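Shown here: the complex without one of its protein chains, the others still in place.
The first chain written gets the first letter, and so on, giving A and B; residue counts start at 1 in each chain.
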Amino acid sequence: MKVGLSKTALRLLLLILTLGLISGASVSTAQETIKIGFVADISGVGATFYKGQKAAIDLFIEELNSSGGILGRKMELFVRDAQLKPDIGATMARELVLSEKCDFLIGGTSSAVALAITKVAHEFKKIVYFHTSNGEALTTTDFQPYMFQVVPNTGIEGRGIALALSKKPYKNYAFIGPDYAYGHSQYESFKTDLTKLKPDVQMLEAVWVKLGETNYSPYIPTLMAKNPEIVYSNFWGGQLSSLIKQAKPYGLFKKATLTSMYDLDLLRTTGADMPEGMLGYTRCPFYAIDTPTMKEFVKKYLDKYKEYPSDWACMAYDGMVVLVTAIKKANTIDSDQLVKTIEGMHFPSLRGDRYIRAEDHMANVGLYVGTTVKDPNYKDFLIMGQVEEIPAEKVWLSVEEIQKLRSKSK
Amino acid sequence: MNWIAAALVLILLVSLPFVLMKFGKIGEYWVWVSTEMIIMGLFAMSLNLILGFGGMVSFGHAAFFGVGAYTVALLMKKASVPFYLALAAAPLVAAIAATIIGWFCVRLIGLYFSILTLAFGQLLYMIVFQWYTFTGGDDGIHGIPRPEILTPTNYYLLCLLIFVMCFMLMRMIVNSSFGLTIRTVRENMERSKFIGINVRSYQWLNFIIAGAFAGLSGGLFAELNRFAQTEFLHWSKSAEPILASLVGGMYSLVGPAIGAAVLMFLKIILQQAHKALIETWAIVLGCILLLVVLFAPSGLVGIYRKVFSKSE
Partner (left out) sequence: MTFEYFVFMLLNGLSQGMLLFIIASGLSLVFGVLRVINFAHGSLYMIGAYLAYSLSATLTDGSMLSFLALLVAVPPAVAILGFVVEVTLFRRVYREEHLLQLLLTYSLVLILDDVVRVIWGGDPRNVARPDLLAGSVDIMGLALPTYNVFILVIGPVIALGLWLLLYKTRTGNIIRAAVSFPDTLGALGVNVSRVMTATFMLGCWLAGLGGVLVAALASVDLGIGMEKIIESFAVVVIGGLGSVGGALLGSLIIGVGITFFQLPFGRWALVFPYLVMAAVLIIRPWGLFGKPER
C-alpha cells in the first residue's frame, strides 16, 4: 500500500505541476493591451448588481477601444467570481494581478470582499477602485493609497440621510435592517448623526433580520408595535423588495413612511408594489441627474442593452472615467505616478464635475434624496421625484477626523 | 523504493517555488496557489482522520479551522503576540473547542453524529458572526501583521515544513495501536465494544486530534490571507475537505490532500480557460463531481490503483 501511495502522490503532483505551468505559459501573450481585472460578485445575491456593473464597464471599454484606445493601447477586461467570499476574492485578485497580469483592479459588491481586495491591491501596488461596495473603513482605518472610491460610502450615506431627515418633522423612529456588518455600521452612524442634529428624536425599536431571510411575518408586527411615524431600513435588493411587498398589507405605509435606499434595480423589481410618497435615497439615479454626459450615457446604454442603467452601472462607469482621465493626464500606467495624479484630480463624472479628495481618495459624490412617484416616462416602475443631492462635502468626515481614526487603529 | 519516491516528491516540492519564481509574476501566483493547496490539503487530511480512518462524517469541521484562524488573528492583531507563538496557540485552542464539542458529538453515531457536528458548527459560526465587539462580526479581522522574513517563497516553505511534519505525525498516529483501534472501531463498532474497547474515548481523542490539526491549518490560512472571516466557520467550508477526501480518496493519508489540490486547481483553471466559464464554472465543477460519484466512487487514488493495478 505504501509503495502505491507515494507513487500516486508523485505522479499526480507532476501532472498538476505540468498542467499549471502550461496554463500559466499560455496566457502570457499579448502584452500590448492594458488589462483590467474585475473581482466581481457573480454568484447568489451578487448577480443582479453584477449585471449592470459588467454592462457599463464593457460599454466603456468598447467605446474607448473603438476610438483608438489609450496611450496607443487597447483595454481588455478580465472577470473573476469572488462569490461574495473574502478569501476567494483575495485569491482571485491575486490571480488577476499575477497570472493574468492585470494592471488595474475593480472591486465588486460585498464590502467584506472589498476589504480583502484592497489589501491585495496594496501588496502588489495595483490601483483598485470601488463603485458599489461602500465601506467607510476603506478610506479611513483600512486606507491604502492605491485605492479610490466613487460610491458614497457608509459614512456619507448614513450622515447624509440623517441630515435630510433632521429637516423633516418626524420624531418617532423605528429601524429594521440586515444583521451583518454593513447593516450595523451604517445604522450606527445614521443614529448618532440624527440624534446629534435633532436631539428630540426617539428610536423606538431596532429589528435585526438574518441576511437572506425572505419571510418577515415575525418582524413586521414588532416593528409596528410602538407606532413609529417613520421606519428607517438599510435593507437592499431582494430583501428590501420583500419587506415592502410584505409590509403593505400590514398597513405599515398607512401609518408610517419607509425610508430606505430606492435604487433603480429595487424600483424595477418592486414594480407596482412600491407605494407612492415614500421618502428615500439612492446613490446614483440616472433619471434625476441632468448632465449632458449622463444623457449621452443613458442613450448609449439603452441602445445597447434595451434597459436603463442601474445605479451600480453608472458608478462602475464613473470609476473607469477616473482611471482613464488619470492615465491620459499622467501619460503612463505606472501605479505610483497615477496615485499622485489622482489625488485632487477633477474628472467628468456622469454626476457632473467631481474630484478625488487627496487625503482619503474619496470622490466627492453625494447622496440623492427624493420621494417616490409615478412618472409617465417610466411605465414599469416608480421613480423618485423632487430629488435633491446632498453634497459629499456637507457630510463626509473631515481630514482631521480621518487622521484621528487612522492613528487610533495603529 | 518507498523512501526514494517520498524523498523525490519532497525534493520536488521544496524546489517548486524556486523553479516557479523563475517564471516571474505567474510563477509567484502559482507559489501562492501552491501554499493555499498545502494548507487546504492539511485541512482535508485532518478531517480524514475522523472521516476515512474513523468512519465518522463530520459536517462541522470548519469550526476548528475557523477557531484556529481566529486564534491567530486575535492574538496577533489585538494582543500583538508574535506569529510563531500565535500559530502554536491555534491548534491548542482548536483542540479545546474540539474537546467540548466532541464530548457531545461522539455520544451519537452515524448520521446523528454528522448532524450534531453541523449544529455545533453553525452555532459557533453564529456566535462569531454576532459577537461584533470581539470578532468583528462578518467584517472579520483584517490586517494581520506579516513578519518581514515571510516572503511568498518562505511562507510556502514554512507551510510545507509544517505539512510534512503533520504528515509524519499523522502517519505515526494512524499506524500506532491507537490508529489501529480507531480503524477497528470503524469496521465494526459492536465487536470493538465486546472486546473491551472504550469506543467513545477513542473517538473523542481522535476528534480532538483532528480538530487540533484543523486549527493549525486555519491558523496558517489566516496568516496567508492576513485576515480571518466568518466564512471560515460556515458549513460550506466544512463541505470542502469532505469533497477533497472523496475526490482524492479517503482510505489513504495523502488522498485528501491531493483531492484538495485538484479541486482548487480546477476552480482556478476553469475560470482561466474560457470567458464563458467565468459565469458557469460551478456547473462544470458540479458535473465533474457527479462523474466522480457515479464512476469513480473511490476517488483519484482509487483510479490510480485500478489503472496501475497495484497490489495492496
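One rule holds in what follows: contacts are C-beta pairs under 8 Å (C-beta built on N, C-alpha and C of every residue); 3 or more make two chains touch, one makes a residue touch a chain.
This structure is a prediction, so every number in the text was calculated from the model and none was measured.
The omitted chain makes contact with just one of the residues B:K78, B:R107, B:K193 or B:H274: B:R107. Across the entire complex, the residue among B:N2, B:S15 or B:T280 in touch with the chain not shown is B:T280.
Touching residues on chain A toward the chain that is not drawn are 42-51, 179, 206-208, 210, 212-222, 225, 237-239, 241-242, 245-246, 248-251, 265, 268-273. Touching residues on chain B toward the chain that is not drawn are 51, 57, 104, 107-108, 110-112, 114-116, 118-120, 122-123, 126-127, 130, 235, 239, 242-243, 246, 279-280, 282-283, 285-287, 289-290, 292-294, 297.
Keep in mind that, in the parts below, only the chains that are shown with their structure count from here on.
Distance from the chain A centre to the chain B centre is 34 Å, each centre being the mean of its Cα atoms. Contact residues on chain A toward chain B in their complex (touch as defined above): 1-14, 16-17, 19-21, 23-25, 27-28, 42-43, 79-81, 85-87, 90-92, 94-95, 97-101, 111-112, 115-116, 119, 135, 137, 142, 179-181, 184. Chain B makes touch with chain A in their complex at residues 1-2, 5-6, 8-9, 12-13, 16, 23, 25-30, 32-33, 36, 129-130, 132, 136-140, 142-143, 221, 225-227, 229, 231-232, 252-254, 258, 261-262, 265, 268-269, 271-273, 275, 278-279, 281-282, 300-301, 304-305, 308, 310, 312.
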